[in-house]
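Take a look at the structure below.
The excerpt is restricted to a subset of chains, each kept in its original location.
Chain lettering (A and B) follows the sequence in which the chains are written, and residue indices restart at 1 in each chain.
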Amino acid sequence: MVNALKKQSVPVGAKAPMDRLWEDADSVDRGLSEPALVIDIDGFEGPLDLLLHLARNQKVDLARISVLALVEQYLVFVDRARRVRLELAADYLVMAAWLAFLKSKLLIPQKADSDEPSGEEMAEQLAFRLKRLEAMRDAATRLVNRNRLGRDVFARGNPELVVVEKKSKFDATLYDLLNTYSGMRQRQSVSQVTISRRRVWSLSDARVILQRLIGELHEWTALEHFLIRYLSDPEERATAIASSFAATLEMVREGHLEIRQELAFAPIYLRRGKPQEGSVSGDNIAQEVKQNV
Amino acid sequence: MSEGTQAQIVPFDDESGDSDAADRSEAAIRAMHEAERIAEAMVFASAEPVSERLIAEKLPEGTNIRMVMKRLSGFYGLRGVNLLRVGGNWAFRTAADLSFLIHRDQMDVRKLSRAALEVLSITAYHQPVTRAEIEEIRGVATSRGTLDVLLESGWIRMRGRRRTPGRPVTYGTTLEFLDHFGLEELRDLPGMDELKGAGLLSARIPSNFRVPVPPADDELTDDEDPITQMDLEELGLLTPMGEEDD
């Protein structure tokens, strides 16, 4: 659910890494030469879950949490994650923005005539949400620990009555109905897509187009630049680039073209061929461009 | 609760109610009650008759299993279910005089075939819909039998006839349909976003994909004619059962 790059391997789903993170926080601040920060948010289900965990770390009743401290901790977390170029899912950043706003509200005295919610109200809102989420978690735990049918208690193993109440001669639930409908419509729509919608440039199509254009290529020209008239449809972009690039490789081999790329993912340049040694190996480029496409 | 308590103070058949050994006797009674509970639960939960050996395995060693079962079957003797010995094993059975309560064949509820579910769901969402339109959506021919089953179920009905060449019959759902599936009205059928949200539809369906909104009421649409008596006869509404497709 959460995209996090892990600097070091840490147990997935364990809460422990977070504890460590905050225990380490001071020492990290003291020295810039600290080893790579261990951050794992795989175990968290979104920003609220993370906040709840941070609140728990204050080791007080949820009703007594310091909202401001919580905001600080969260913002420090996000800040740190960015410093190590960790990719955070958008909802973590949205929460960070909201919390930064909340922090400013809490620190700056409130204008009395303001229509906006006060910092206190916003803090209440946050605390309420945390408390409610925690309550639901506790409830879930209590629920699964009840005596459950098929685990702790059992029904008659050899029932004599198949169905007690004859409401209808046929048996189907709303879920059956909706599931069937969705599945069928989806199947039909998918088969239509693959047949009719996808346009693919074949290698020979691309070659014909390239050959037609080749007279214009006296100077180094970016592949994308002269394909631009074909790239108006974004869905066609990938196939156009892939097929025409494959075609250029063939034409390079035949000596009709020269091809150049400064570095990986940089634009690919083409010009009319003057057969010579040492041109860029097509295979390498093919590898890189594949990733690019 | 009172009976349960009384059961504990019934003296054993083969033991004298010696007041000197009252403590020992009470412990024995408790043990017997527990053994009965265990035997009772095992036979109840089992899909097949249970052997005495299997029950004995779960009882404290030295328990007189024969007596436990004898007491239990005696206990159930006058009740609505009896504990019977079936080929050396034990099973619960409805008391013979109450067998009128059990009507196996009457309770035979059929599951709708996948084809029927598909046709039913299309009818629900796309009504008023003709058979040709149903076939177009499903991508396969619909056998006469599938529609018959659904008409028989009382969940779909002929609504009218489309004002197009051939005047095809249009189908729609019934009140029983709403009733059975717990819908207040047709528009309670979830739309595309809801189906996606529930994980029933993929989030990556084509952009031109639509889930129609069923009509708010049963009124005929502008391009529908009512079905007349003549139509009914012409349609030969007493169609014999056909085979189901799929």
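Assume a residue touches a chain if its C-beta (ideal position, glycine included) is under 8 Å from a C-beta of that chain, and two chains touch if they have at least 3 such contacts.
As the structure is a prediction and not an experimental result, all values here were calculated from the model.
Asker: Given that a single representative of each chain type is displayed, how many copies of each does the whole complex contain?
Answerer: The structure file's complex resolves to the formula A x1, B x2.
Definition applied: only the chains that are shown with their structure count from here on.
Asker: From the C-alpha centre of subunit A to that of subunit B, how far is it in Å?
Answerer: The separation of the two C-alpha centroids amounts to 42 Å.
Asker: In the complex formed with subunit B, which residues of subunit A make contact?
Answerer: Going by the criterion above, the answer is residues 154-158, 160-164, 166-174, 176-186, 188-193, 197.
Asker: Under the stated contact criterion, what part of subunit B meets subunit A in this complex?
Answerer: Residue positions touching the partner: 41, 44-48, 91-94, 102, 104, 106-112, 114, 117-118, 120-122, 124-125, 137-139, 149, 152-155, 176, 180-183, 189-190, 195, 198, 200-202, 205-206, 209, 211.
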